[in-house]
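Some notes on the structure that comes next.
So, chain A:
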Amino acid sequence: MIRFEDVTVSAGSVTLLDRLSLAIEPGPPTVLIGPNGAGKTTLLRAAMGLLAPTAGRITRTGERRAIVFQRPTMLRRSAAANVRYAMAGSDRTRELLALVGLEHAADRPARRLSAGEQQRLALARALARNPTILFLDEPTASLDPGSTKAVEDVIRTVSGRGIKIVMSTHDLGEARRLAGEVVLLHRGRLVEKRPAPSFFDAPRTEEARRFIAGELLV
Partner candidate 1 sequence: MPEHLSALDLVLTGDPALFAIVRLSIAVSFSAVLLAAVIGVPLGAAIALSSFRGRDAAIVVLNAMMGLPPVVIGLVVYLALSHSGPLGAWGLLFTPQAMVIAQTILVTPIIAALSRQTIEDLWLEYRDELTALEVGPVRRIVTLVWDARFSLITALLAGFGRAAAEVGAVIIVGGNIEGFTRTMTTAIALETSKGDLPLAIGLGLVLMAIVVAVNALAWTLRRAAERMAG
Partner candidate 2 sequence: MIRRLLLALAFLAFVPPASAQQNSIVVASTTSTQDSGLFGHLLPLFKAKSGIDVKVVAVGTGQALDIGRRGDADVVFVHAKSEEEKFIAEGGGVKRFPVMYNDFVLIGPRSDPAGIGRSKDIVAALRTLEAKQQPFISRGDRSGTHLAELKLWKAAGIDIEHDKGPWYKAIGQGMGAALNTASASDAYVLSDRGTWLSFKNKGELTIVVQGDKRLFNQYGVMLVNPARHPHVKKAQGQQFIDWLLSPDGQSAIANYRIDGQQLFFPNAGDPNA
């Protein structure tokens, strides 16, 4: 679906992605992990098309993309209006709000929703675009366990419907819960990319082993 060939992304003198090559294929969720500043957000943005590579190439095969940012911005409108704003195709607002459990808040001003509710609304809004691939940047980072579960449930449901999920997370537990495939990034480089069970049971690289053990990768 999306192929990174030797992609480098720099901002000034800082290298965010360093000659990264990677292919994202249809199937179960791909979860990006790694320390802060590893390049997870940059990779998601570049894959989404919000960033152009400084070097290298990104090829896509014409799928519809949508993204949920780490701190999504709500439009100054009602929750339902936010979803309707992004709608591609027939109006499925009610259905999507129900999917993320926000039916009751449909007419409330979106900015007055709690952080967890806003994250779910952003999810509904992204799904309104009828994407074939959905990027999520640390979707549960600032949420309490209850909201985290709600969001993870939606991700599972959506993945089950055939939408490719590419998400990043800080939470190794969440990676274990959701990932079909794990991608470990460190300092802008791809360290390991493996199916989830093999990654966690038998990491190949020293960095991956230390990361799973909870050590700080510097």
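Criterion applied: all candidates are chains of the complex that A comes from, given by their letters.
Quick note on the criterion: a residue touches a chain if its C-beta (ideal position, glycine included) is under 8 Å from a C-beta of that chain, and two chains touch if they have at least 3 such contacts; residues count from 1.
Note that this is a predicted model, so its numbers are computed, not measured.
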| Here chain A stands alone, and the other chains of its complex are listed as 1 or 2; which of them touches it? | 1
| request: Could you please specify the touching residues of chain A with respect to candidate 1 in the complex? | output: 48, 50, 66-67, 69, 72-73, 75-78, 85-86, 108-112, 129
